[in-house]
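Missing here is one protein chain; the remaining ones are kept as they sit in the complex.
Let's turn to chain A:
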Amino acid sequence: MSARHPEVPGDKTGTATSVVETAAAAVQKFGPINNMHQHLCAFHFYAHDMKRQVEAHHFCGHQNEEVRQCLIYDGPESDARLIGVEYIISEALFLTLPDKEKPLWHSHEYEVKSGLLFMPAMPGPIERQDLAKLAQTYGKAIHFWQVDRGDNLPLGLPQIMMALTRDGQLHDHLSKDVEKRFNVNFNEERENRAYMKGPEHGIHPLANGAGKGLQTVLREVDCKPQAAAAATPAGASATRVFV
C-alpha cells in the first residue's frame, strides 16, 4: 500500500467462509472478471478539488475496440480497496455523447504523454502500443471511497474524478513515491512517448468539467407514483409470488 490508510474494520476471515469461497471459485462462472486483462496505474483528483489526489490502479477489460471498463483500486495487492470505476471510450464515441454529459469525462492525452500513466511490469515497446491508443481516448471516473482523507469505509456520496491535464498539477511526493515503488522514470517515458498524438480533433472544450469543478449533491425525492397505485390491500395483485 502506498500511503498509510486506516484499516478496514472487521475480523479476520473465518474458516467456514474461506471454505465457501474456495468452493465458489472452483465452480462458478466469472465471465466479466476473466475479461479483465490489464493493469494501468495513474492519478486521479477530485473534480471539485485538484489538491486532493489519489493513486489509482485500474484493472481494465474491453467491451469492444472502443470501450473499456475498469475497476479502480488503491493499490496493486490482493487486499487493495476497490475505490471506484472508470469507463474509457474512443474519441469517436466521446463526440457522440450529449453535450451535458461531456464535462463528466476527462482527456488522457497529458497523462499518457507525460509518462504518468503506465502499465506496471509491461515492457516499454509493448506498453506504448496500447498507450498510443489511450492518448486519444476519454475517461469517466467515479470514486466511492475517499481513502485519501482517511476513510476506513466507503462513506458519503460518489465523487466524479478528473485526470491530470498539464505539468505542475501532480504533487511531487506522489509521483516520486510511484516512481520508486514501480521502478519507473516518468521523464524518460515522456521522451519515449513524444511521438504520440492526442485526440484528432484536439481536446474537446466540454471535457474535463468544461474547465470547472464538479460536485455531487444528494437530493431526497418522492418514491414513484406507481407506489401509490400499488398500495392496494394485500392479495389484490394477482402477480405477487412472495407474501
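Here are some notes:
The working rule: a residue touches a chain if its C-beta (ideal position, glycine included) is under 8 Å from a C-beta of that chain, and two chains touch if they have at least 3 such contacts; residues count from 1.
The criterion applied here is as follows: contacts and distances are computed from a predicted model.
The listed options are "DNA replication complex GINS protein PSF2", "Somatolactin alpha", "Bms1-type G domain-containing protein" or "Oil body-associated protein 2B", and the UniProt record of the chain not shown names that protein "Oil body-associated protein 2B". When the whole complex is considered, the residue among A:G124, A:P154 or A:G198 that touches the unshown chain is A:P154.
Of the candidate positions A:P76, A:G124 or A:G198, contact with the hidden chain is made by A:P76. Residues of chain A in touch with the missing chain: 8-14, 16-17, 19-25, 27-39, 47-51, 57, 59, 62-67, 69, 71, 73, 75-82, 84-85, 87, 89-90, 93, 96-101, 103-104, 107, 119-123, 126, 129-130, 133, 140, 142, 144-145, 153-158, 160, 165-166, 168-169, 203, 207-224, 226-227, 230-232, 234, 237, 239-242.
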